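Here the complex is missing a single protein chain, while all its other protein chains stay put.
== chain A ==
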Amino acid sequence: MSRGAAILAAAALSLAGAMAVRAMPPGAGAVVDEAVTAEGMPRTLSEYGFFVDAAAQIPSRNVIPYRLNTPLFSDGAEKLRFVYVPQGRQIAVEGEGLLDIPVGGALIKTFAFGKGADRRLIETRVLLHRADGWLALPYIWNEEQTEAALAVVGGRKEVTTPAGETISYRVPNKNQCKECHGLQGAVVPIGPKARNLSQDWLQDMVAAKHLAAMPATRDTMPRWEDRASVPAEAAARAYLDVNCAHCHRPNATASNSGLDLRWEQDDRQALGVFKRPVAAGRGSGGHEFAVVPGRPDDSILTYRMDSVEPGVAMPELGKSTVDEDGLAVVRRWIAGMPAS
């Protein structure tokens, strides 16, 4: 795909478009830095000033939309992602991993269901980078779609997924945020890794002086829309990294399983190949190994992805429906794996 076509595709796919870094008019709205950095938990989303028009998700100045090449599946929710970089500060880069967002910065992610005029904003999660570390807070939108209120205990909401399924969608509570965002006991961002962002967006960020320099990425994760045309392994490994590896990695929530699904992991057994379960319980589905090369139907990994039942379903949180597309990608990877 040519660069121009890629930009067009990216712009078409994300609400505000990949080009919004430049398109944002300077001076439109202002973020309340105090809300991001001071102690305490603002009761409403509007207290931050992240949006000029929150209902339409039009961001304020220095609140920059972005998309991920391979996104995390959340029951098919549309996700509107933004990064806030305080005036005069810059994101530092550390290789292809997480962007090093400065203290005072924030990540904002809104979850929505429905298309066009029927679109309903359900929740907005914010990750605030404070002097003592990151803080994750969930905000739930009201029926009128005029405001989102802090809900430390999360909640449940009936929604209809893009697949037409009516589900009880779970807004995680504050502790559950940490189950995915926890690393060595601290909360960290998980999404915006340089390798999972488009080169064009990164360049725009550098041009706008929000990003200190272009990250040195060896390899970039494939775009999810291209999953049928990229090698099965790349698509599946990117999917597993994004959807599973925040827990299934050393020092994170599922570290005791010994399963490590990070993009950079190349030990086959750590990735699940002929790895026996430890604490899977009935999640094993009667299978002996996480991944049996060539045999997706005999692999615990796909069995658990294909379930929505608590105690079996993976991931444990943020899942009320099976991600059929994600499952298909992982199945294709296992099916094509040489049995050695």
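We take it that a contact is a pair of C-beta atoms (placed from the backbone, for glycine too) under 8 Å apart; a residue touches a chain by one contact, two chains touch by 3 or more; residues count from 1.
In this text, contacts and distances are computed from a predicted model.
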item	value
Which of "Fis family transcriptional regulator", "Right-handed parallel beta-helix repeat-containing protein", "Quinol oxidase subunit 2" or "Nitrite/sulfite reductase" matches, in UniProt, the chain that is not displayed	"Right-handed parallel beta-helix repeat-containing protein"
Selected from A:K178, A:R195, A:R227 or A:R262 as touching the chain missing from the view	A:K178
Touch criterion as defined above, residue of A:T161, A:Q199 or A:S284 at the omitted chain	A:S284
Touching residues on chain A - with respect to the absent chain	152-156, 168, 170, 173-176, 178-179, 182, 185, 250, 253, 255-256, 258, 269, 275-289, 300, 309-311, 316-317, 319-320
